[in-house]
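A quick write-up on the structure given underneath.
In this view, the complex is presented without one of its protein chains, the others remaining in place.
Order of writing sets the chain letters: A, B and C. Residues in each chain are counted from 1.
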Amino acid sequence: MTTIKVIEKPKLKNAILIEGLPGVGNIGRVAAGYMVEELKAKKFAELYSEWFFPFVMLHKKYKIHLLKNEFYYVKGRKKGQRDIVLLVGDCQSLTPQGHYEVSEKILDFVEDLGVTEIITIGGLATGDLESKKKVIGAVTDDRMLNKYKKYNIDFDAGDKVGYIVGAVGLLLGLWKQRDKDGICLLGQTAGFPIVTDPKAAETVLEVLTRIVNIKLDMKKLDKKVKEMENFIRKVEALQKRALMEITKTGSGDKGQKTDETRYIG
Amino acid sequence: MTTIKVIEKPKLKNAILIEGLPGVGNIGRVAAGYMVEELKAKKFAELYSEWFFPFVMLHKKYKIHLLKNEFYYVKGRKKGQRDIVLLVGDCQSLTPQGHYEVSEKILDFVEDLGVTEIITIGGLATGDLESKKKVIGAVTDDRMLNKYKKYNIDFDAGDKVGYIVGAVGLLLGLWKQRDKDGICLLGQTAGFPIVTDPKAAETVLEVLTRIVNIKLDMKKLDKKVKEMENFIRKVEALQKRALMEITKTGSGDKGQKTDETRYIG
Amino acid sequence: MTTIKVIEKPKLKNAILIEGLPGVGNIGRVAAGYMVEELKAKKFAELYSEWFFPFVMLHKKYKIHLLKNEFYYVKGRKKGQRDIVLLVGDCQSLTPQGHYEVSEKILDFVEDLGVTEIITIGGLATGDLESKKKVIGAVTDDRMLNKYKKYNIDFDAGDKVGYIVGAVGLLLGLWKQRDKDGICLLGQTAGFPIVTDPKAAETVLEVLTRIVNIKLDMKKLDKKVKEMENFIRKVEALQKRALMEITKTGSGDKGQKTDETRYIG
Partner (left out) sequence: MTTIKVIEKPKLKNAILIEGLPGVGNIGRVAAGYMVEELKAKKFAELYSEWFFPFVMLHKKYKIHLLKNEFYYVKGRKKGQRDIVLLVGDCQSLTPQGHYEVSEKILDFVEDLGVTEIITIGGLATGDLESKKKVIGAVTDDRMLNKYKKYNIDFDAGDKVGYIVGAVGLLLGLWKQRDKDGICLLGQTAGFPIVTDPKAAETVLEVLTRIVNIKLDMKKLDKKVKEMENFIRKVEALQKRALMEITKTGSGDKGQKTDETRYIG
């Protein structure tokens, strides 16, 4: 089961969803997370799922933290600004089936809230540390290409880019099946695993803020990334370890001790 | 969940379903796909499923393409021609359970549409590049053997052929449990992986067109195969890579870079 | 989904279910299958499941055979004979979850039919070709121990025997949760994989026929085993291969060619 616990049901009109869950370079996670903080967006719902890892993390040394995704909103404050829903979180699903089920659950929820368009944010791993920062785009429809071609997005990436895995791709693919519009923005990054790339996130944020017509002070980005990174890295490292333990023992609560960390269960 | 999005509900009578999803030599995919094009069959439904790979592909460089199966139809145009439903698509299920669930969903849908008989198309890998092109058949029932023995199909293959995996076999096995009739046509092919075999597809098409009493100009087959193959190979290569990444990391959106391709997520 | 297709609903009273699905030494499969033939038991239902392997077999060279389990019955013919339901089949489930779901489905079905007691038949692998043929027993309850201790069953095997996997064990464990009675009879066998052991099956049949008060001519057993074995071995070999292919490629319909056999899909 995937459950959404609604804390508050905001009244939104013609809203846009911006998704930033963990992924390549954590570009979406960083970009959307920074928007949440800088825009003082308000949390209104939490999603948790049987498709996530079956463990809890410890927050502030002693507090139980269930793995979850979170929905925030910020209302348009002036003309030309739309209501925004931001989706951030600790993790994505553990299995293919879970990716589909969680994505459909998210779309049901935001469609009902009044979201009419989706922007997903991800990373494109180039394997090249020297490569230029660019934002690659993919859309549900030619209408969207026309709408977004003025934003300096590279829409010519289909040969370099084979496929888009997980929420970044599936949310758009399943949204398109509902005859709705969306775009994904992919920041180029070297893509070495477990590296958060704030520079790529900033490049995406520059495009994104112009699209949603919001000014964002980027000065605190590096500092915020360092704060976030600690938690993101921890989740990643734990997922990797837990995954190996699950693979080895089938239940994950009898893992071998490793040198660096201790685990409990 | 497996969902069928119905675009148009055609009125069919005593129709025959021809299935051609990707498989050994992509013989079914090529044969059914060529029929769709040459007969200008009309798309009327799309099936997508949580049992498919959790990624989207990029179509025409910038357009999101959710993995799906597609239903087309063509009405019988003259006496002796039956209404035909064609089932083609990007992929089959990722898991055993998925194969059963998607097959049952397809059968529920086409039975309700008025389909009374099923022809599935697959490949038989001989491992021998020199082997003669033959069409091997298997049926749900002795009735079908009598009906189809005049079409130069080899029905004596049970020793060479152990079992039939996936949609080609399951659609017939589950259809038989509904007390309904069907046949599968298997083109012999060398069967080296990721090789589309248009010659084997042509041999099957020769039998198939006589069964459904339709003339098909084979001249464009080679050209069409080359067009299709590009997309088919891409899906196959991506599935393989995605699969390895899923196996390694459990979620597939943190895959390692490989030399040939770049991925995103 | 696990589906039971009912061909005929027999009227049974205080019936006993004898389960003999494939397993160690195929002892249950052989013993129950021989009873079906010798008692001319009548097939009245077929069970098939998404938890089975996603392929069909070819029967008599050209006929599609969906993997299934089959229910037969034979009415008690004289005083002291009970109505008997026999459960035989091609395979068991592919996953742990499937074992539970199929077992519960079977129990729901037979409880509704009027079955009040269950006998499951399996094998105990000793790893020792010289070991004496013995029948080991395990029961749901002390009541059953008293009832069956006169039949020369070894009820002292708990130390040698750790656990009972699959239908042989689960059917009894889940039946006991319904406050119902049952026994399992395990024939000792060397247990080298893919060896059908007719001698062990005969030893179990000797105990079993006394329990159900039926005389069985054992002369044809060897001949029948040879007939059955061909099909059983084929399913086993195919499952092994299919399993390796599924593990390698995720869908099983693109398997590598091996030297001994050809596959299709």
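One rule holds for everything that comes next: contacts are C-beta pairs under 8 Å (C-beta built on N, C-alpha and C of every residue); 3 or more make two chains touch, one makes a residue touch a chain.
Owing to the predicted nature of the structure, the values given are computational and were not obtained by experimental measurement.
Judged over the whole assembly, touch between the missing chain and the shown ones holds for A, C.
Across the entire complex, the residue among C:15, C:30, C:85 or C:184 in touch with the chain not shown is C:184.
Residue in contact with the omitted chain (choice from C:39, C:174 or C:218): C:174. Listed for subunit A, the residues touching the missing chain in the whole complex are 1, 3, 5, 46, 48-67, 94-95, 234, 237-238, 241-242, 245-246, 249-257, 261-265.
The chain not shown here touches subunit C at positions 22-24, 91-97, 99-101, 104, 122-127, 136-142, 145, 155-166, 168-170, 172-174, 176-177, 182, 184, 186, 191-194, 236, 239-240, 243.
Here is the rule we go by: only the chains that are shown with their structure count from here on.
In terms of the distance between Cα centroids, subunit A is separated most widely from C. In the CA-based superposition of subunit B onto subunit C, the rotation angle is 90 degrees, rounded to steps of 5. In whole angstrom, the spacing between the mean C-alpha positions of subunit A and subunit C is 50.
Once the centre of each chain is set as its mean CA position, subunit A and subunit B turn out to be 35 Å apart.
Of all residues in subunit A, none touches two or more other chains.
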